[in-house]
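Have a look at the structure that comes next, please.
Left out: one protein chain. Kept in place: all the others.
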Amino acid sequence: MTVQLIAMQLFSGLALGAVLIMVALGLSIIFGMLGIVNFAHGALFMVGAYAGLYVAGLTGSFWWALVLAPVLIGLFGMLIERFLIRPLYGRSPDDPLLLTFGLGYVLVEAVRILFGTDGIPFSTPAALRGVVNLGIGFFPLYRLFVIGVVCTVLLLLWIGLEKTKFGLIVRAGSADPLIMRVLGVDISKLWLVVFGIGVGITALGGVLAAPMRNVSPEMGTLVLAEAFVVTVIGGMGSLAGAVVAGLIVGVAVSMTSLFAPEMATIVMFALMALILLVRPNGLYGRAAPGL
Amino acid sequence: MTKGIEKLALRQISRRAAILGLAGTAGVLSMPWIARAQAETIRIGFPTPLTGPFAAEANDQVRSAQLAVKLANDKGGIAGRKVELLVRDDKLNAGEAATRTLELIEKDKVHAVVGALSSAVQLAVNEVTRARNMLYISISQSDTINEIKDFSPYTFHEALNPTMTTAVVAKHTFKKGSKVVYLVADYAYGHEMLRGFKRAAKEIGAETVGEILHPFGAADYSTFIPTILSLKPDILCICNFGRDQANSIKQAVDFGVKDMMKIVVPVLLHNQRLAVDPEVFEGVVGGANYYWGLEATVPFAKAFNDAFRAMYKGAIPTDYGAYGYTGVASLLMAIEKVGGTEPQKVIAALETLKYDVAKGEQSYRKCDHQSVQSVLVLESKAKSAMKSDADLFKIIANEPASEGVLRSCSELGFKS
Partner (left out) sequence: MSIVRDAEIAATPTRGGFATLFSNVNRWRVPLSVLALCILPWILPSQALAVNVLIYGLVAVGYNLLFGYTGLLSFGHAAFFGAGAYATGIAIGAFGVNWFAAMLIGLAVAAVLSVIMGVLAIRTRGIYFSMVTLALSQLVYYSALQASSWTGGENGLRGFTVSVLNFPGFSLNFLDPMIKYYAIMVIVALALWFVSRVLNSPFGAVIEAIRENETRARACGYDVERTKLLSFVLSGILCGLAGTLSAMHLSIVPLDSLHYHTSGLIVMMTLLGGAGSFFGPFVGALAFLSMEDVFSLWTSNWQLIVGVIFILFVLYLPKGIWGTLISWWKSR
């Protein structure tokens, strides 16, 4: 086992961390801002990948898919918020969770009906094929591109939330919706938009994952678990937490792959249990809302 | 007052029952008379995962099995009796499969069960049929079912098992002195394939330079690949199945693995190959029980393909689909031979049966009831070499049936 291999493994871990952040981001945003645990997250991720496939088929271009699919699915997310989630505000926080659990079932089955039960090929775009020599080893260009996209999205989110008026209102709204309403802000419109953005980013994750993981109706099942682990470790509702947790989990999985590869999945859940023992609200989490 | 409620409860439940259970109840009630009738229909239960990731394979299994039943009925039935296939969705879940099999036996009074696709489901069906002395023809690939611990005298294994597939694939891909790295899904089927390959490698004189176990159902394989590359093997042997196989090959190819080594897998599946780009699989070598291209050299394959095309608007049968056909056909041949469905007689007939219905001569070995059969070695074609959408593989070898590639009876724990 050379130093070079360990360095390469560390790098793959961080790169995997970026993939995991991308996978978890939508879940984290929706929970952080609206306090909703979106159990349909995995299914929407999968729907995003299929939307990407559809757009790429129509336009013949991965780039259009990367832009249009998240927008389309984001709008679809707004419909979900408007007609399925909104009636549940004011009821127990468990209700949206249960509803999205059922929604996950429906979406998976709907995709099976529309696109078939088998997976569908999704090629890596020609411009992003091939490997790059990092000095410590070779790494696929596409994965480097994914890291770039994740960094860009994080940067945009940070600017949007911290540097704009809209971000200020969103943060205030998630901290105390009642006061915002008193101040005359239309909270329901705000939540509609935030939910749409969260779902859109989930779909973006799906499109980005498609060339790596292949597209199939079941691709969301594992994503849901991965996203939960990252979000819970980071502290539900904290963007910074999701980033740190994603990287920690990525490196932990990667290092386990080196020494005890068969434990690579179990280590995610063990890590999660361990962190919750020490910090019940995750690394960056605040106390649960609604209590 | 209480009585009123009771009545209501009764009414509510019985109304539901009337809607839900009409067919079932009728079936149970009418059974005694049918059971005594001379020309009783031969009922074959067929659990298969119509929902879930292997639905395409399951549908092919059903279509091929129905073809076998149709051909039997067209020529006037088996031993003068009509044949009926009772297809049930096992949802790729062993618990569901056990329930469905209980239903098939207890309610539908089937004479035999054929089916299953996943190893876990097959073993669940086996457990239920074994306790109830019910004939079962398994068409799922597994080594476990051959071993004495899970052996049932009523169970026959029509599908290939990993030992024979890997022995043949290794014979045509490994060379003396080849350096092999194994990437193995960490569950029974993965370990069975690994064991088979290593056994063959030892005989051939290939060298194992690495064994990497990956979690079953993993989505990301990027963290295993640096280790594989650092070991610099000639052959990367990927021992997993279905979606795991597609994902791991795809990601390995992204890392440029294929430029540095050959990728070998135990089993190439028609439908799973269709779910991935041709260039990802290009040059990957693996085994199969059946491929439609066999029709160029094997007359029975041509007959099977033609019958299938005629019944399903030009579609071609696939690997798992062929199992549905050979499994049901072998059972029906044995029933025909003894002229009835009495289990002990059918078992005796199956044990001595020689059948050739699609892929060359097959027979069930007496000790473990494994079907001894030919194994194909396929290579996935480049997109430019494909003459049609179904022209996926090149047949590298068609290894004739031989007991030599199986574990011996005594090795499995049977007194020979």
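Each chain carries a letter (A and B) given by its place in the written order, and its residues are counted from 1.
The rule we apply is simple: a residue touches a chain if its C-beta (ideal position, glycine included) is under 8 Å from a C-beta of that chain, and two chains touch if they have at least 3 such contacts.
For clarity, every value in this text was computed on a predicted model and none was experimentally measured.
Asker: Write down which of B:Glu40, B:Glu103, B:Glu336 or B:Glu361 is the residue touching the left-out chain.
Answerer: Once the missing chain is taken into account, the touching residue is B:Glu103.
Asker: For the chain that's not shown, point to the residue among B:Glu57, B:Glu158 or B:Asp186 touching it.
Answerer: From the options B:Glu57, B:Glu158 or B:Asp186, the contact with the absent chain belongs to B:Asp186.
Asker: In the whole complex, what residues of chain B lie against the chain that is missing from view?
Answerer: 1-2, 4-6, 9-10, 13-14, 16-17, 20-21, 23-25, 50-51, 55, 88-89, 91, 93-95, 98-100, 102-103, 106-107, 119-120, 123-124, 126-128, 130-132, 144, 149-150, 186-189, 215-216
Asker: Take the complete complex as the reference. Which residues in chain A touch the chain that isn't displayed?
Answerer: These residues of chain A touch the chain that is not shown: 31, 35, 37, 84, 87-88, 91-95, 97-99, 101-106, 108-110, 112-113, 225, 228-229, 232, 236, 262-263, 265-266, 269-270, 272-273, 276-277, 280-281, 287-291.
To be clear about the criterion, only the chains that are shown with their structure count from here on.
Asker: Could you give the separation in Å between the centres of chain A and chain B, each centre being the mean of its C-alpha atoms?
Answerer: Their C-alpha centroids are separated by 36 Å.
Asker: Spell out the part of chain B that touches chain A in their complex, as residue ranges.
Answerer: 51-53, 55-56, 186, 212-215, 217-220, 222-227, 229-230, 243, 246-247, 250-251, 254-256, 271-272, 274-277, 279-280
Asker: Once bound in the complex, which stretches of chain A touch chain B?
Answerer: So the residues of chain A touching chain B come out as 2, 4-5, 8-9, 12-13, 15-16, 19, 112, 116-124, 130-131, 137-140, 142-143, 212-214, 216-219, 222-223, 226, 253-254, 257-258, 261-266.
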